[in-house]
Structures are given as structure tokens and as C-alpha cells.
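Note that this complex is displayed minus one protein chain, with the remaining chains in position.
Then we have subunit A:
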Amino acid sequence: MIHDIERLLFHEAHLLDSGRYREWLELLALNLRYWAPVRANVSRAQEKQDETQRLPLFDENKASLILRVDRLDTELAWTEIPPTRTRRFISNITADTEQDGLVLVRSNFMVFRSRSFREEWLVVGCREDKWSTGGKWLLRERKILVDHCTVENLSLFL
């Protein structure tokens, strides 16, 4: 299974790096929860404890992600004209079967971003996904933990 998961995540990374967002949306389940808590500069225990109450960086469902893609497709979305060059590296993948046919997938990511002539930034973090499998893999839940307390303009999907 880990092989399939690996292939899935690499495929997803490829779609995102190539700006094939419509195809990426097809990997998302209708009842998707996609969120990224902000980090807090406190003890680990405290940070974990407050996590769900803190204002997130992403708090999305499928409809709101479609809206984000629609915005990019207007070709008027300033931030992405010309588009940011991204290259993502997905690693440390683990997979555990949960109940109800869901697979819990953990992975680390490192995304290199280059914009305009020389604006460069590295976004690093990890993800906890729940993928459902019923013939076709669909992302049901994704929690993204970026390892930055202060971030840059985050006009990308992680």
C-alpha cells in the first residue's frame, strides 16, 4: 500500500507544481476538511492544546478550494501573474489503515517558491491526511502544519 500512497502523493505534487489545479480538485472528496492551524510561540503542550481554537491559515472545504481555483482561472489574480514557480519535495511518508476504509497518511513537505525575478522562499512543514479508497483515492481530511510562526504571502496549496 505504501507504494500506492507514495505514487498518489507524488502525482498530487506534480499536479500542483504544474498548475493543473482542476485535476487536483478531482482528488478531493466532496466532504473534505482542509485546514492549517497557525503556529504559536509557546510550549509544545500549550501549542497542541490550543491548536483547534486558534485562527487557522487555511480553513477550507471543497467549495472554498474551488473558489480559490476559480480565482486563479480568471487570469486576473495579481499574485499569480506570472505564476509562482514551485517545486515540492514530499518525504517521510507513512500510512496506517484506520476504520471505515480511511488511510491515515503522514508526510513532510518542502516547497521551494520563486516569484517574479528573484523573490525566493522555502515553505516547510508536515501534513496529516485521511484518504479514502473505494477504487479511487480521495482526500477526506488534510491538516497542514507549516513550520513557520511568521509566514510570507501563502498563495499556494499545500
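The rule is simple: a contact is a pair of C-beta atoms (placed from the backbone, for glycine too) under 8 Å apart; a residue touches a chain by one contact, two chains touch by 3 or more; residues count from 1.
As a working rule, contacts and distances are computed from a predicted model.
Participant: If you look up the hidden chain in UniProt, what protein name do you find among "Phosphonate ABC transporter ATP-binding protein", "Aromatic ring-hydroxylating dioxygenase subunit alpha", "Fe-S cluster assembly protein SufD" or "3-oxoacyl-[acyl-carrier protein] reductase"?
Facilitator: Matching the unshown chain against "Phosphonate ABC transporter ATP-binding protein", "Aromatic ring-hydroxylating dioxygenase subunit alpha", "Fe-S cluster assembly protein SufD" or "3-oxoacyl-[acyl-carrier protein] reductase" yields "Aromatic ring-hydroxylating dioxygenase subunit alpha".
Participant: Among A:L57, A:I90, A:M110 or A:L138, which residue is in touch with the absent chain?
Facilitator: Hidden-chain contact among the options goes to A:L57.
Participant: Over the whole complex, note the residues of subunit A touching the chain we left out.
Facilitator: Its contact residues with the unshown chain are 36-38, 40-43, 46, 50, 53-60, 64, 67-68, 70-71, 74, 76-79, 116, 119, 149-155.
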